[in-house]
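All protein chains but one are shown in place.
Presenting chain A:
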Amino acid sequence: MKPAPFEYHAPNTVADAANLLAELGDGAKVLSGGQSLVPMLALRLAVFEHLVDIGRIAELSGIERRNGALWIGAGTTQATVEASALVASEVPLLAVATPLIGHFQIRSRGTLGGSIAHADPAAEYPAVALALDATMEVVSPRGRRTIEARDFFAGLWSTSMEPDELLVGVSFPIWGGRSGFAVEEFARRHGDFAIAGAAIGIELDAVDRIRRCTLGLIGLGSTPERARTVEAELAGRPVTDVEPDEVGRLVMAALPSVPSDLHGSAAYRKRVGAAMVARAWTTAAAEARHG
């Protein structure tokens, strides 16, 4: 249970980190909060010659409004996100998702960027990023580029970032108007990764018709998922006519393939998933209607 030897690098700037990653090549890995990477190193599921610790890079932390969105630095801890009044008011879906991540001792070191770069389909932040059409900002020695959430999550624990690219921040669109948000998930014990869950946002017009909704799904595919066809079907309908159970059924019917493992079969996950969608829909709709 001891990690294999590695060389440790602790750059102070994003530019230095990006150069190091490019220089060191395949044998190097970014270390952020370590809450996913260190267990893998301890179990020797992964071995790297070099770890590039980004925990001392000040420009990677921060939460601020930028161009109509809320920008959060990749190195911002989950605990900081949880305590942020700005996150609670501008991106409520992120605020309600955060306390569901692991335990408070995990959130005091785990980072927003680490969770999104790790791209676990059962994790909360990737699903929230996908549900809200967040934009990822990445840097390499070739420069800076942005990747839309729908293009970012490439497969199980994999993203469309190049190995030498560093995730520096994530921009979450701010929803205005009469909107409501909820995350519901089922796990065997509090703090475990969810067996199935849903991250939902609903915006209503002045007469309670659905102006837009987003249906993000946790643990129901090899990446976080979204039921876009169902979102389009629901748009324009009076929210009072929509049965939450119907939304759950529609979403599960729209899923391409649901994983099956020792925590639950695909059929079980779909039943749990439908119930989580219905619960999250109920909460989000009530919040959108009554504030």
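The rule is simple: a residue touches a chain if its C-beta (ideal position, glycine included) is under 8 Å from a C-beta of that chain, and two chains touch if they have at least 3 such contacts; residues count from 1.
Just so it is clear, contacts and distances are computed from a predicted model.
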Task: Protein name, per the UniProt record, of whichever chain is missing from view ("(2Fe-2S)-binding protein", "Putative zinc-finger domain-containing protein", "Cyclase/dehydrase" or "2-oxoacid:acceptor oxidoreductase subunit alpha") - done: "(2Fe-2S)-binding protein"
Task: Residue in contact with the excluded chain [from A:F6, A:W157 or A:Y268] - done: A:F6
TODO: Among A:A22, A:I106 or A:I174, choose the residue that contacts the chain missing from this document, as touch is defined above.
DONE: A:I106
Task: Positions on chain A where the hidden chain makes contact - done: 1-8, 10, 31, 34-35, 38-39, 41-43, 51, 53, 55, 79, 102-106, 108-109, 189-191
